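Encoded as structure tokens, the structure appears first; notes follow it.
Omission of a single protein chain aside, the complex is shown with its protein chains in their original locations.
Here is subunit A:
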Amino acid sequence: MLALLLLGAIAVAGYLWQATTAWEEHAARWESDAHAYAEEVAVLRSELDGVTAELVAAREQLDTATARITDLADEKAQLGDENVASQQYLDYQRRVSEAAGVVATALGQCTAAQSQLIGYLEDRDSYDPDDLERFASDVEGLCDEANDANTQLQQELAQ
């Protein structure tokens, strides 16, 4: 009986020794894996920090680029406004010049007609008084129109 017990105890001791050895190897393997994973985590963390820094820099560059695009769009719009305003001013100047030409022509016609009328009046005996009066009236009308046009032009230029 004691022999059986002794054999059992030896068997149990042998099993415990094997289990202890296996658990030691198991723990060593885990520790080794843990070290490897820790190193991998450290590398990945470093890479993540680098990528994050690059992302921050890229975002800052993107913000700068979009702000610059907005500024350029604004500058282009302002230049477009100035171009349109200049074109409108040129159109205005052209209309004023054309009007000034018309006024100058009308005033010249008025002056010429008045000179012609003076000539007729200096030799009034040679002309029918009714014709002279009608001509004088026409000259007055022509000069009134020329003066009105000149007044309008001066008012326009004064604005």
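The definition used in the following text is that a contact is a pair of C-beta atoms (placed from the backbone, for glycine too) under 8 Å apart; a residue touches a chain by one contact, two chains touch by 3 or more; residues count from 1.
Following the convention adopted for this analysis, contacts and distances are computed from a predicted model.
K.L.:
Which name from "Anti-sigma factor antagonist", "S1-C subfamily serine protease", "Sugar ABC transporter substrate-binding protein" or "Heme exporter protein B" does UniProt give the chain that's left off?
P.N.:
The UniProt record for the chain left out of view names it "S1-C subfamily serine protease".
K.L.:
From the list A:D81, A:E133 or A:E156, pick the residue that touches the absent chain.
P.N.:
A:D81
K.L.:
Which residue, A:A38, A:A65 or A:L157, contacts the hidden chain when the whole complex is considered?
P.N.:
Final answer for the missing-chain contact: A:A65.
K.L.:
Using the touch rule from the top, list residues of subunit A that touch the missing partner.
P.N.:
Within subunit A, the residues touching the omitted chain are 1, 5, 8, 12, 15-16, 18-19, 22-23, 25-26, 29-30, 33, 37, 48, 51-52, 55, 62-63, 65-66, 69-74, 76-78, 80-81, 84-85, 88.
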